[in-house]
Structures are given as structure tokens and as C-alpha cells.
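This is the structure, below, for whatever I ask next.
Every protein chain except one is present and positioned as in the full complex.
Going in written order, the chains are labelled A and B, and every chain counts its residues from 1.
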Amino acid sequence: MSVGFHELEEAPPPMTSRLEGELLEVSMGPQHPSTHGVFRMNVALEGEIVRKLKPVFGYLHRNHEKIGENTSYLGSMPYTDRLDYFCSMTNNWAYALSVEKLAGIEVPERAEYLRVILAELTRLQNHASLLGFLLSDMGAWGTPLMYAFREREKILDLFESLSGSRMMCDYMRFGGCRCDLPPGWMERARKLVDGFPRFLDEFEKLVVSNEILIARTQEVGKLSAELAINAGITGPMLRACGVNYDLRKVDGYGFYPRFKFRVPLGEHGDCYDRLMMRVLELRESVGILQQAMEQIPPGPIVNPKVKLRSFRPPVGEAYGRIEGPKGELGFYLISDGGSNPYRYRVRPPSFINLTILEDLCLGHTVADVMVILGSIDIVMGEVDR
Amino acid sequence: MSGQVDEGLRSELQKQGIWVTSTQELYNWGRRNSIWPLQFGLACCAIEMIATAASRYDLARFGGEVFRPSPRQADLMIVAGTVTKKMAPQIVRLYNQMPDPKYVISMGACAISGGPFKQGYNVLKGIDRYIPVDVYIPGCPPRPEALLHAFMELQRKIDGQKLTGESKAPFLDANQPSEFPVPAFGAHDLEPPLNSDVFHPPTIKR
Partner (left out) sequence: MESLEEIKARGEAAVPGAKITIVPNPGPANQPSLLLDHEHATAIARFLRNDVALRLDHCSNATGVDWLDRKVSKKVKVKKVVEGEEKEIEETHEEFFPGYLEAVYHLYSMTHKHGPVVIRMRTTDRGEAARLPSLTPIFRSAEFQEREIFDLYGIRFDGHPDLRRILMWDEFADFPMRKDYREPDDYEYEPTPHDDVLEKAKEHYSARPQLDGAENLTAQS
């Protein structure tokens, strides 16, 4: 009297067939542990596979552009710190560069060197923390982030002794920088930069050939070079697709042509390439920093002809851009001859890099979405402004 | 805050190796040393919050390192950053989802009053318009030390909360609200623009 398998009249349909065609809508965010801030995605899932993904922005839209049009040119400088709050120095530089273009201002040599040094230090701490966050998203919770923040704190100490603030430096001015280096700063910075490759070696040894990391990132979120160019992707994300476009080489702003460095390029455009791009760029940045610290000349740090108070650039418009750690950071300014800009526009790299988020995520699992988002490197202050 | 125990008697007993406490003291001691914050960042201040939790400043020394991703498991909401009008309903909703007793630290100038972005059309002029705030820390962003200070202030506040009597803690009082109405998106602004049960603007004379 055993109940055999054959006695069942009909086999129950497998679970998948009942779910077929039924999409489950999930709202990820704005409060989500790994969305890098208040980012929200409306995802339609089939089982675990992403079939539709619509990003929802604006949860940190704090009206940077409107406020910029209502304050003086110099008054917007502290606000640029809060755009991409990891990289206040590069934001300052991009804004200063655009205003210098708008008003035709020359920058003294020493100031340009200082800008290069500070921008590359910013790149070091941005990429280091990105690696920590990305690994956290992959489940390596805590430890890599602690390592990254240890290095970041050292750089923030340098920023603090120079500008008075850890994160919001507000250091650059039109036609130069705000103040010269405090005594002993360069030696401390040199020590840090010389020690940085050790951190990289250690970090690479820890993670780069880790099997889990490779399984989670390789062949995930592949981006083709054609789509990347058409969608305006910039920065390490673009170069991971194999497109050689680095504004430090192309525009050659701020004495970058004087330094020897290579532009690392990826091959596959997947998350692994994007991660490795950051590691390789860190090594190049260390090289640039060592050269710049060697060559920096003495001299004035600000153009004395610029009157920062009651600063009124001539009528006209200008678009200036630099290679920020996250991509091409641009400022578009229209002057009507007054003390406030008539139009003040920020071209945010991480906002535009999100254009192709849906294309990257389709067909992958929900868990991969976090990895893809982490590898894009967004900061909500810049995405929503 | 020794409750009913006489301070002199207590120290005498301690010399004999006897430790005397009250339920209230023990209860508050346990609560203040295991505050679980909600893992929830809004803007720049969130980065300083992460730095506070990281190895250099080490929030774990105060028992607050267990960041919970779900509001249902959290005791403390650190409003770290600019609260926009688009985000404000979600924050109130998160606050409502937290179980009592719950506390709020308003971290940074933006969360207190809108800060540098106060002129913005989409910026809420302070999260205390919708939910009650226990500790305010100024700064843009406040340094990690400032957040630690806020944490210690909060611990002091918890220590002083009474379990019984007239002035008992609000979370033990059934008449005190623990949830607040969520504002709705309007055509020009949030509706209502503030919760007048919670928000009492300071009196100024001009």
C-alpha cells in the first residue's frame, strides 16, 4: 500500500510558471542601506531578475542653482563644497576655473601647482572611500570601509590644517588660492603620499583577486563604448569601457601637461573594470602628486589684480570643466555684468552617469543592482544639487 | 540620579562590596549604553556620521555602533543632512515606524533650520517642524567629536528619564503621541507646511 509517485493524477506546476509574466514592483529607497544617500529606484522584478528600473531623483534637491543665481560669485564658492561633499577641492577648482574663463583671469604658477596637489589628494580620498563603499555593497561589510576611512582621515587632516575644515574646504579663489601652506605641511603630505602605495598594495592583496569579488563584478553591468559616449558618461566609468578621454590630457588645464602620467583604460566595461580603474588611477595620482610636490615653485598664490569683493565679470557666458574624481564636472555661467550670475548651472557627472543605470541593470539580479550602482560612484549632493 | 537610595549609604555599601541600585537606574543604564541608531544618511553630514562610526572616532565606545537598516529595530534617528520637502514625508514616516522609546538627533545646520540652503524652495526649514527633536548639533557639517558630544548629551537625557510619577518619560505616558501626521505633497508646498502641535517658534521681540 505504498503511495507511489505515479498515483498522483497530475504533477503540480513548477513554481516558476506561476510567476511567469508577473512583475513585482519594488521601491528601493530613498531610505536604503546601500543607495549611497537618498536615491530611489522603482524596480520591476520577475523573480529575482530586474525587468524594469526607473530611478527617482530629487530627495536631496536643495536648489543649489537657484541659490547660486541669488548670491554673488564668491558667495557660491562655499556652496560648491557641498555639491559632491567628498571632493570639495575639485568642485572649488571647477567653479574657479569657469569664473576665470568668464572673466579672463590668469592664475599664478604656485597656485596652479597647489590646485593640482589638492585635486589629486581629493582623488585619492574619493577613490579610496569609493572602494570601501563598493565592497560594503558587495557584502564585505565594515572592514574595507574602515581601511579606506583610515586613509581618508589622514588626508582630511591635511585639508583641515590647510583650510580649517575637514570636508568643506572652500579653499580656492578666482585667480588663485585662499592661503599659502602652513609650515611643515608639505613634509606631512609627502610622507602620506609616499606611504599611500603601501595601502594600495595591501588593499589589492586583500580584495582584487578575491573569488567572491570576481564572481560579483565580472560580466556584471557591461557597458559598451558607443553607448557610453552617446550617453555622456565620463570619468573612470567611461575609461573602463576603453575610451581614452581624460580631461587632464584633453583640455590640459592646470599644468597637467607638465606631469607624466598614464590614463588607465578598461577592456570590458563591467563592474570589475570600473573597480580596477579606480585602483589604477590611484597609483597614477600618487605619481602626479610626487612630481608636483617636487616641482612646486615659490611665489604668490593669488592674482593680485582680482578684486574678490564686488567682483563683476564682463557680460558673456562661459563653460568650464575639469576632470573630477567622478567624471567631467562643469560649470556654465552667464554674466549680465552684475554681481550675481544670471545663470549658474552645474554639470554634475554622477547625475549624467546615472542615465544608463537601467540599461546596465536589466537582466541582472537585485543584488547586482547594488554593485552596479556602487561602481558608478554617485553622490546625491551632486545628483540632485 | 540615584533614585531612592541615599548617596552616602550607597558609597558606604560599595566599600563593602555591595552594589545598590534602583530599577530606574538599571533600566536607564541599559538603555543608554545600547542605543541603536537608524542607518540613514541624507547629505554631507552622513559622511561625518560614517566617520564617527569608523575606527578613528569609534562610536562603539558609547554603545551606539549597531546601525540598523530598518526603523523597526532602531532607537535613535540621526537626521544627518538637509531635509528637502520631497524627503520630509518619508522621514516622518520612518519616525512613525520606529518603536518607542525613540530619540532624534538633528545633526547639522540644515536639519536644524535649513542652514545654508534655507533660501531653497525645496528645503524644509528644520525637521523639528514635523517631529520632536531631542538634541541639536550645529555645524556644517559638525565634526565627529560634535556628534559624539550629542550622543553623550542624549545619554545624559536618557539617564534622567523617570519611570514613574508625574514627570515620567513621555514614552511611558499613554496620552503622549508617538506618531505624527505625515505631510502631503501640495501644488506649491508641503501641506501643511508645519505641524503646530510640535513646532513652537521662539518668541522674539522686535
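Quick note on the criterion: a contact is a pair of C-beta atoms (placed from the backbone, for glycine too) under 8 Å apart; a residue touches a chain by one contact, two chains touch by 3 or more.
The shown structure was predicted, so the numbers you read here are calculated from the model rather than taken from an experiment.
Participant: Looking at the full complex, which residue from A:279, A:334 or A:366 touches the chain that isn't shown here?
Facilitator: Of the listed residues, the one touching the omitted chain is A:334.
Participant: So one chain is hidden, and I want to know which residue out of A:44, A:229, A:263 or A:366 touches that hidden chain in the complete assembly.
Facilitator: Once the missing chain is taken into account, the touching residue is A:229.
Participant: Go through subunit B and note every residue touching the omitted chain.
Facilitator: 85-86, 119-122, 125, 185-189, 193-194, 196, 199-206
Participant: Determine and list the subunit A residues touching the chain excluded from the picture.
Facilitator: Those residues of subunit A that touch the unshown chain are 57-58, 61, 63, 65-66, 101-104, 227, 229-234, 243, 245, 250, 313-319, 321, 328, 330, 332, 334-335, 342-343, 345, 347, 351-352, 354-356, 384.
The rule we apply is simple: only the chains that are shown with their structure count from here on.
Participant: CA centre of subunit A versus CA centre of subunit B: separation in Å?
Facilitator: Spacing between the chain centres: roughly 31 Å.
Participant: Can you name the residues of subunit A that touch subunit B in the complex?
Facilitator: On the subunit A side, the touching residues are 30-33, 37-38, 58-64, 66-67, 70, 78-79, 82, 85-86, 145-146, 149-150, 152-153, 166-168, 380-381, 384.
Participant: Write out the stretch or stretches of subunit B touching subunit A in their complex.
Facilitator: 39-44, 46-48, 50-51, 54-56, 69, 71, 81-82, 84, 86-87, 90, 94, 110, 116-117, 119-123, 140-141, 143
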